[in-house]
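Other chains of the complex are left out, but the ones given are in their true place.
For clarity, chains are labelled A, B and C in written order, and residue numbers in each chain start from 1.
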Amino acid sequence: MATLNIVNKSPFEKRTLEQCLSRIAEGDSVLLIEDASVVAVTGTAYAELLSGCAQKLYVLSPDLAARGLTDKELLGTMTAVDYPGFVELVTEHERVHSWL
Amino acid sequence: MEDEYEGGVVKKFLYVNRRAPHGTVYALESLETVLIGAAFDQDVSVLFIDDGVFQLKKQQQPEGIEVKNFSKTFRALEMYDVEQLFVESESLAERGLSEDDLLVDVELVSRASVHELVDQQDVILSF
Amino acid sequence: MKIAVLVNEGPYQHQASDSAYHFVAAALDAGHEVSRVFFYHDGVNNGSRLTTPPQDDRHIQKRWSALAEEKSVDLVLCVAACQRRGLVDEGERERNGKDASNIAEGFRISGLGQLLEAGIEADRLVTFGD
């Protein structure tokens, strides 16, 4: 019954990421796309929050690369996916919840 | 009637409202979609969290900014068989609001239980 | 699998429309059916044939129109959103007494019912917005 939650805004700008994380199930997944990708890496003020998540965390790597960040700096709890991987996540989960 | 659906499939739809009314068009459009969706005989729930709870606030007076007071339409939802309106308690409390401030009867849910509602759904529409 | 997509923002201002396009292209490449892309709110602005982006930039409308032509993706603009934002096909032009139309090849204007139908008939609905 797991949900794929998509967050597209930087948590430095909007509260969406925290608002999402405070409400989703443990077995859910979260995919960071667009400006949300900036917190997929180590060293940010959100590293601790994201390292302690029960959920599976993914980041869209073309969005990460566009912002000058690389897969090598990823948080240990974060998995990078490309667009085909994004499509797979959608099909593998029961439903998609875009947190806009 | 283009806006009817004869396929016989009934799915569970959840509308998620997270924004204050009037600052953006989403609150108005969400209500519009719920009303049009009523003709499709689906199983519809509407969830108000975060600033979405302001959409149900009593005494909205948008005349000063020259926009329609569509909040009254929430009272009509019952006639359309949309009776499952869920409001998150924590969202109300953070904004200094209580159930008495709301235009319609709602079912209060806790933040920790929101995912139980989501887990039952087939389709989630975010506004 | 049958996937439907909802696009809530116009071209160039937000990445939403780009993300939706790349997602749809990848889904088609993976052999999935993209049954419908529904453009809602400012999303209807994706369907104007009057755009002329810089030559070294992507042409967002043409990219969508090519998907309609080459992959038969159904591109639907919400009629009420179109009326508020000035997206007009020949039918709307006549109905509303306008002197021009601006909708691009491959897009059609229809009601919100098309979004609900897409939600009912598809296995997944994926939303891109602001």
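Going forward, a residue touches a chain if its C-beta (ideal position, glycine included) is under 8 Å from a C-beta of that chain, and two chains touch if they have at least 3 such contacts.
These figures come from a predicted structure and were not determined experimentally.
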Whole-file subunit formula (labels as shown): A x2, B x2, C x2
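Here is the rule we use: only the chains that are shown with their structure count from here on.
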Interface with more contacting C-beta pairs, comparing B-C to A-B: B-C
Centroid spacing, where centroids are CA-atom means, of chain B and chain C in whole angstrom: 25
Whole-Å gap separating chain A and chain B, where each centre is the average of the chain's CA atoms: 26
Residue numbers of chain A (touch at least two other chains): 95-96, 98, 100
Shared interface positions of chain B, touching two or more other chains: 122-124, 126
Footprint of chain B on chain A - complex, ascending: 1, 3, 15, 19, 22-25, 28, 95-100
Interfacial residue positions of chain B with respect to chain A in the complex: 16, 18, 49-50, 111, 114-115, 118-119, 121-124, 126-127
For the chain B and chain C complex, residues of the former touching the latter: 2-5, 7, 9, 11, 13, 25-26, 29, 32-33, 36-37, 39-40, 42, 122-126
